[in-house]
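One structure below.
Shown here: the complex without one of its protein chains, the others still in place.
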Amino acid sequence: MIDTIDHGAAVRELRLNRPPVNALSDELIRSLHQALKLAAQDGVRALVLSGSPGRFSGGLDVPLLLTLDRLRMADLWHEFYALLGAIAQSPIPIAAAITGHAPAGGTVLALFCDWRVMAEGEYRIGLNEVQVGIELPPTLMAAFRRLIGPRKSEQLAVSGELIFAEEALRIGLVDDLAPPEQVAGRALQWCQKLLALPQEAMLGTRREARLDLTALFQTNLEPELERVIASWWRPETQHTLQVLAQRLSKNKS
Amino acid sequence: MIDTIDHGAAVRELRLNRPPVNALSDELIRSLHQALKLAAQDGVRALVLSGSPGRFSGGLDVPLLLTLDRLRMADLWHEFYALLGAIAQSPIPIAAAITGHAPAGGTVLALFCDWRVMAEGEYRIGLNEVQVGIELPPTLMAAFRRLIGPRKSEQLAVSGELIFAEEALRIGLVDDLAPPEQVAGRALQWCQKLLALPQEAMLGTRREARLDLTALFQTNLEPELERVIASWWRPETQHTLQVLAQRLSKNKS
Partner (left out) sequence: MIDTIDHGAAVRELRLNRPPVNALSDELIRSLHQALKLAAQDGVRALVLSGSPGRFSGGLDVPLLLTLDRLRMADLWHEFYALLGAIAQSPIPIAAAITGHAPAGGTVLALFCDWRVMAEGEYRIGLNEVQVGIELPPTLMAAFRRLIGPRKSEQLAVSGELIFAEEALRIGLVDDLAPPEQVAGRALQWCQKLLALPQEAMLGTRREARLDLTALFQTNLEPELERVIASWWRPETQHTLQVLAQRLSKNKS
């Protein structure tokens, strides 16, 4: 589910590979978390998180998630938060190479990285959770707000709008654009630029600059997770997700 | 003083109607607060706050306020804060349709709404309190800062500058521009877009996104109000307001 490509000894690319749209299943979430741990053990010094051409990640795999019982669903949310915490608190920089569409969970992964480059063109990004009946959890809201400010994050989160790459660059949701086939390469260059710097100074400054982001995961998130999990089972959410799953299933056939 | 126009059962427009410039008197402040309460009781699901063509609101009615004694002046500030608190904490979204000029108190009303569309052209907006001798109160500063950031809010508040609609859009003080006659319609569309979403998810996300804004009104504001009211009676403030009132009176005749 994760292709590992080492670019020399220092930079490793983790490429999401779960066709057709790199939707986040419990297995993909665990695999990615595991790959992050392995990178640290292997002495990798920077990471690129990429997806497939035209598709970074379609977010949580709703049709699959609708088959899970309450226990497995609760597990999945815990694992998703653990993954986000691992990205946010990564001891080494992570560049998101957003190779294409990145709705909802696809955007969420990128929020906690250090830097984001996105495929230019008709690709969409954003937190459309509300559109599919999901209340945006506080920790995700906080990371969104950190990147684009209180005003834009409120308006985009409440309306659940997806935006195109060019607008994402304009408002600061991504930091650079590149032709789709050059997105991962651009992220690699960004990593190499950081690795050419005095490392203690760079890593210490990085730690200081990200204190507010890492702090999100250094409180007890159980109360938030309980609310997030409970809201998954609300009639409105279940109904909206079922309608979405049926539409996805029709599109496929 | 407030024209109520229902656009279907879900969206209500509250149109300020106190000629010539919709200046905020104690009566208008109370009427608007009352209209907000009534909307909630009537089951309205979103509000548009609009003004007259070319004039959203001229802010506090300085010539009238200069006739008030200390007791009535203290009442007025309490009522103004109560109105702002009702806008900030509104259980339903409010779009500000800034149909024209909106200096000082006119801008303040809009700061606490969910979204702002302004008439394009030579209309001005901003917090020019300092220009008329009034120190900008902390709660208003906090809401201003939330929209446009620490740097811009400091510089605009300290200099008391008014800016044109186009610059207001550029810095994020408003979210959209429209020809004057289409401003209210654009705000209505924004409301309808939100109402087409799953409502629990939308309202829950809205609550989360606005927690910092609503928190402003969930502390004891009495000490701030005491300082605000005291500063109204400072010689510098009284003198500057008297000069302003005389100029307004000459302009009229």
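Read from first to last, the chains carry the letters A and B; within each, the first residue is number 1.
Please note the rule applied: a residue touches a chain if its C-beta (ideal position, glycine included) is under 8 Å from a C-beta of that chain, and two chains touch if they have at least 3 such contacts.
Everything numeric in this text was worked out from a predicted model, so none of it was measured.
> Among B:Glu13, B:Asp26, B:Asp114 or B:Glu129, which one is in touch with the chain left out?
Within the whole complex, the residue contacting the unshown chain is B:Glu129.
> Taking the full complex into account, find the residue in A:His78, A:Arg206 or A:Arg234 that is in contact with the omitted chain.
A:Arg206
> Specify the residue from the set A:Val11, A:Leu84 or A:Leu147 that touches the hidden chain.
Reading the full complex, the residue touching the unseen chain is A:Leu147.
> If the hidden chain were put back, which of B:Glu79, B:Glu120 or B:Glu154 would touch it?
In the full complex, the listed residue that touches the missing chain is B:Glu154.
> For chain B, which residues reach the chain that was dropped from this view?
So the residues of chain B touching the unseen chain are 129-136, 138, 141, 145, 149-155, 157-160, 231, 234, 236-237, 240.
> Residues on chain A that touch the omitted chain in the whole complex?
Interface residues of chain A facing the absent chain: 93, 114-115, 146-149, 172, 175, 193-194, 197-202, 204-206, 208-210, 212.
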